[in-house]
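Note that this complex is displayed minus one protein chain, with the remaining chains in position.
After this line comes chain A, so read on.
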Amino acid sequence: MATQVRQWRVGAAGLAVLGLTLTACGGAKVGDSSSASDSSGDSGKCGAFNLAVNPWVGYEADAAVVAYVAEHDLGCTVTQKDLKEEIAWQGFGTGEVDAVIENWGHDDLKKKYITDQKTAVEAGSTGNKGIIGWYVPPWLAKAHPDITDYKNLNKYASKFKTSESGGKGQLLDGDPSYVTNDEALVKNLKLDFKVVYAGSETALIQAFRKAEKNKEWVIGYFYEPQWFLSEVPLVKVNLPKYTDGCDADAEKVACDYPVYDLDKIVSAKFAKSGSPAYDLVKNFSWTNDDQNTVAKYIAVDKMAPEAAAKKWVEANRDKVDAWIK
């Protein structure tokens, strides 16, 4: 009998909670006019737009701006996909990726997907100049100005020794997806250095950041445009000047890297689709400074990519209008 009473009491308590919650609350309902603000109006013209985002902040800046413009000016439904280059290019054939908007060289991928499989086509330059080379932290360039000439590197080789470099100077390389001739360069320029692979961009940036802070000796591979240069303005070391074809034989390279014309690659299907997003990608073009600005918003000021893009787009309406005219 007693237990039965208890059961009733529990049931009643449950009901009371139920009733309380039902009556006490309220607020905006899902589907109310107040909440359905987006997605009305001019969508449907553009449709879905799948944009690959390769893992470096400069690319993220490109993607954020293109995605922002596509969404807000063209009404596209943009899906940004975080992918490494190799995987992103694979996606052209399967229809999962429409565009890669900051491509560094990658002649092997171009041959495979553009020439052989014909699943991708080029969509012109981004306007960015990709500069690759060897860099030293600013304090070092200031303390030893002659270090920016490769001919003097051997003089300082012993200063660059680390536990990893086997008695030689250490030349630090980064992520394996980088375009690099450094091993051949060290050999052909007869430098007393050993290439050590840091393995990731994170490791490389951390090494430079620490070197500048603690006045350590570091020389390594780096590139522009890059947000980190606005935090620590690394100084480029001059290698023998690049001339056309001096890097034709990978074994015998003894010259600097060419200036890369960064370009955009889109899937063949997307290029033929007539989507306004394709025209946007094709017309998209800005300067290294533009990209660095947005990249700095994201990486240094820790803004969300979308907010960073909004800030830049609003300040540079004229440039954006030229892309979507």
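Throughout what follows, a residue touches a chain if its C-beta (ideal position, glycine included) is under 8 Å from a C-beta of that chain, and two chains touch if they have at least 3 such contacts; residues count from 1.
Heads up, the rule we're going with is that contacts and distances are computed from a predicted model.
**Q** Can you tell which of "ABC transporter permease", "Spore protein SP21", "Acyl-CoA dehydrogenase" or "CRISPR-associated endonuclease Cas1" UniProt lists for the chain that's not drawn?
**A** Cross-referencing UniProt, the chain left out corresponds to "ABC transporter permease".
**Q** So one chain is hidden, and I want to know which residue out of A:46, A:185 or A:198 touches that hidden chain in the complete assembly.
**A** That would be A:198, which touches the missing chain.
**Q** Of A:29, A:241 or A:325, which one is in contact with the hidden chain?
**A** Going through A:29, A:241 or A:325 one by one, A:29 is the residue touching the chain not shown.
**Q** Of the residues A:109, A:219, A:266 or A:320, which one touches the chain left out of the display?
**A** A:109
**Q** Where the complex has a chain not shown, which of A:120, A:172 or A:294 is the residue touching it?
**A** Among A:120, A:172 or A:294, only A:172 touches the chain that is not shown.
**Q** What residue numbers in chain A mark contact with the hidden partner chain?
**A** Residues of chain A in contact with the hidden chain: 3, 6-7, 10-11, 13-15, 17-18, 21-22, 25-32, 35-36, 38, 55-57, 60, 81-87, 90-91, 93-94, 96-97, 108-109, 112, 116-117, 162-164, 172, 175-177, 183, 195-207, 209-210, 214, 227, 250, 298-300, 302.
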